[in-house]
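Every protein chain of the complex appears in place save one, which is left out.
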Amino acid sequence: MVVTVRTFAGFREELGFDRKSIYLPKPITVEGVWELISESDLPVNLLCAVNKEYALLDKMVADGDEIAFFPPVNGG
Amino acid sequence: MVVTVRTFAGFREELGFDRKSIYLPKPITVEGVWELISESDLPVNLLCAVNKEYALLDKMVADGDEIAFFPPVNGG
Amino acid sequence: MGAEVLIEIRQQRFDPWQELARYQNESGLLPGSYGACATFVGAMRDFNQGENVREMVLEHYAGMTEKLLIDHAEALALRHDLLELLILHRVGRILPNDSIVLVAAWSAHREAALDACRGMMEYLKSQATFWKKETLVDSADSVRQRWVDNVSG
Partner (left out) sequence: MGAEVLIEIRQQRFDPWQELARYQNESGLLPGSYGACATFVGAMRDFNQGENVREMVLEHYAGMTEKLLIDHAEALALRHDLLELLILHRVGRILPNDSIVLVAAWSAHREAALDACRGMMEYLKSQATFWKKETLVDSADSVRQRWVDNVSG
């Protein structure tokens, strides 16, 4: 299966991309996706969304999902 | 001594005046002033001010004071 | 504390957004100094407590109202570290859709501006010496008047 990974703010800068498609041979969690794209440990301030909804890191991803990683938000 | 009595809103309409000077032969309280100008019992919703500051009904009035009677306020 | 406080009791109709644009422009607010502006506009509805309202007369205790508002505005400005606080209040004959009151609080910080704006509205409702008399119209087109009780709204 294939998922799209999006990154924002500081994580975009650290990882060096803002969007990439990755192939997953078997179902994994959001945290597993992070481990595939990053060489660093799981940041304490990592937030994520699946298909533009906030998600927990232990959520299983599905084919076609858009997985986003970002730091704490700061609107307004 | 002489004080000025002001009235507002419903009390102005009931009492039929908005401003009047009255002569007081001796010092009395704000409640005493009400008894001089009104034939009705002390209304439960009566508020008063002395010299444009909220006051209690047992406050003694002084020569030259402006005594105001009004119902609960309603700005905004 | 360099907070500026402006209180105005006005007979004439006003447009709150024009007043805000003008005030912000003409005030001593330095560009880049404020992070937050919270405002409240109270307007006259054509209904109240289940009745149709045709017009309203807003009476106040001139002199006492201004004194109360300035004292409370200065206390709020100090407590919330405001930069500016504007209060504009109509009196006289008011028609539905007219703006009755405008409160605006400028501050470096969001919470301060929001708290000050709400604090001034609560004070206006509960302490400021205004009274409202409504002219009501019932279904048979007969007209009567009533003083408005101080209820939430």
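Per-chain numbering from 1; labels A, B and C assigned in written order.
The rule is short, and it goes like this: contacts are C-beta pairs under 8 Å (C-beta built on N, C-alpha and C of every residue); 3 or more make two chains touch, one makes a residue touch a chain.
In this text, all values refer to a predicted model and were calculated from it rather than measured experimentally.
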{"item": "Neighbouring displayed chains - absent chain, whole complex", "value": "A, C"}
{"item": "Listed residues C:Ala3, C:Ala36 or C:Ile87, member touching the removed chain", "value": "C:Ala36"}
{"item": "In chain C, positions touching the absent partner", "value": "15-18, 20-21, 24, 31-47, 96-97, 108-111, 113-114, 117-118, 121, 125, 152-153"}
{"item": "Where the unshown chain meets chain A, residue by residue", "value": "6, 8-10, 49, 52-54, 68, 70-76"}
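The definition used in the following text is that only the chains that are shown with their structure count from here on.
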{"item": "Chain A-chain B separation of Cα centroids, rounded to whole Å", "value": "71"}
{"item": "Whole-Å separation of chain centres (CA-atom averages), chain B against chain C", "value": "27"}
{"item": "Centroid spacing, where centroids are CA-atom means, of chain A and chain C in whole angstrom", "value": "48"}
{"item": "Residues of chain A whose C-beta touches two or more other chains", "value": "none"}
{"item": "Chain C, residues touching no fewer than two other chains", "value": "none"}
